[in-house]
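One structure coming up, written as structure tokens, with questions to follow.
All protein chains but one are shown in place.
To keep things simple, chains are lettered A and B as they appear, and every chain counts its residues starting from 1.
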Amino acid sequence: MVTLTHFLVVGALLFTLGLVTVATRRNAVGVLMGVELILNGANVNFVAFNHYVTGGVSGQVFALFVIVLAAAEAAVGLAIVLSIFQTFKTIDVRFADLMRE
Amino acid sequence: MKLNSSRIALWFFATLLVVVFIGYMTTQVIQPAAAVAGVPAPQPAGLTDVLFYVLAALTVAGATGVALSRNILYSAVGLLMALLGAGSLYVFLSADFVAVTQLLIYIGGVLVLILFAVMLTNRITEVNVSNTSFGLFGGALLFVSVAPMLLAVVTLTPWPQRTPEALGPTTAAIGHGFLTKWLLPFEVASLVLLATLVGAVVIARKEIKAD
Partner (left out) sequence: MENAHIEAVGHAAETIGRLAVHHVSYLWLIPLFPIVGAAINATIGWKLQRIFGKKIVHRIAVTAMLLAFGTALFAFAQMLALPAEERFLQNTLWNLLTAGRLTVDLGFSLDQLSMMMVLVITGIGSLIHVFSIGYMADEPAYWRFFSYLNLFVFAMLLLVMGDNFAMMFFGWEGVGLASYLLIAFWYTDPEKAAAGMKAFVVNRFGDFGFLAGLLLLFWGLGGGWQPRDQGLRNLDYLPKAELNATAAASTAAQADALAPRIEGVKVGPTMNFRELRDQVVVEGTGVKEGLLHKTVWGIPLLMLVGMLLFIGAMGKSAQLPLYVWLPDAMAGPTPVSALIHAATMVTAGVYMVARLSFIYALDPSAMGWVALIGALTAIFAASIGFFQYDIKKVLAYSTVSQLGFMFIGVGVGAYWAGAYHLLTHAFFKATLFLGSGSVILGCHHEQDMRKMGGLKKHMPITRITYLAACWAIAGFPWMNGFYSKDEILWKAFTSEHLALFGHPTPWLGGLIYLIGIVTATGTSFYMFRSYYMTFTGAYRGGEGHHDEHNEDPHAATATAMSATSVAVHASDGAVHADGHAHGHPAPAPAHGSHAAPAHAAASHAGHGHGHDDHAAAQDDGAHAHGGHHGGTPHESPWTITLVLSLLALGSFLTLFLGIPTAWTHRAPLLEHWLAPALAEGIAFAEKPPWMEFAFQGIGVLAGTVGWFFAMVLYKDARSTVPASLKERFAGIWTVVYDKYYVDELYAATVLKPAVWVARAFSRFDGTILDGLVNFAGAVGRSLGRFDAAIDRYLVDGAVNAFAAGTLGFGRSLRGIQTGRIQTYLYGALGGALVVVLLNFLIQ
């Protein structure tokens, strides 16, 4: 029997893996992929809670908004990545440390 | 990653800390909570459950692929899998509109965009640029320190669950909600999209112009 917990576990795993991706990827696009994972994990949680805890559609609506905003953020983020690529000729995040020290 | 004595020492201590942390959490926090909460008895699995497990595995596998893959394209594919899996799981949760939207927007839009970016920013020949900065080890540490906690929270918290409703279409309800209850966020979201559009164009255009 699949309960809320299962979905929440999935969501947690997605979140954690997304976190790990963000933390460990050298490629900036990879980092963005991680961000998407995190968002998806959150979305899974939303929808699961919506289904198992609250009725109605509020959770789903929220998940929709998340998707919208994730798309928007991905667009802008990738535009930035492209911009960085133009400037530094690389999207290795190790080299994006102009703000260091 | 350069291996010298200071770095080794640093990693060693970090690991130590994480182990200590996890151990502490497990013994002091999780186990008592588990004892309190009581783990519910497992029940016999149906087709739905198996399907669920398969899809969940697909999702997690995809996510794992994103995290661990050296090749960025493989990561992208993993992402695809994860997204697909997530979408499928939405269906299980009677969120049909959200599932479709996920497929359309997320996979069809965002993933494609990501692929575009990958293609545009990598020399195709040089694809293996994904060595992690903190290394796999750092990632493992992170996973080990965060995941148990989250999982513990998730499993041990006595969620006020109710028996779920029957699966049914939600599109009308969502549409209706967008135009009544959530009108403002809806409009604002469209504004955001507009800003994003403009912003992306501006950012992207600038760089092209700079060439």
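In the analysis below, contacts are C-beta pairs under 8 Å (C-beta built on N, C-alpha and C of every residue); 3 or more make two chains touch, one makes a residue touch a chain.
Note that the structure is predicted; figures quoted are calculated from it, not measured.
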*Selected from B:Gly138, B:Pro164 or B:Gly177 as touching the chain missing from the view*: B:Gly138
_Footprint left on chain A by the chain that the document does not show_ = 19, 22-25, 31, 93-94, 96-101
*asked:* Take the complete complex as the reference. Which residues in chain B touch the chain that isn't displayed?
replied: 21, 24-25, 28-29, 133-134, 138, 142, 145-146, 149
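Here, only the chains that are shown with their structure count from here on.
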*Return the distance between the CA-based centres of chain A and chain B, expressed in whole Å.*
6
*Where on chain B is chain A touching in the complex?*
40, 43-46, 48-49, 52, 56, 59-60, 63-64, 66-67, 72, 75-76, 79, 82-83, 86, 89-90, 92-95, 97-98, 101-102, 105-106, 109-110, 113-114, 116-118, 120-122, 129-136, 138-139, 142-143, 146-147, 150-151, 153-155, 159-162, 164-165, 170, 173-174, 177-178, 182, 185, 189, 192-193, 195-197, 199-201, 203-204, 206-207, 210-211
_For a test of understanding, state which residues of chain A touch chain B in their complex under the given definition._
1-21, 23-30, 32-34, 36-37, 40, 43-44, 47-48, 50-53, 55-61, 63-65, 67-76, 78-83, 85-87, 91-94
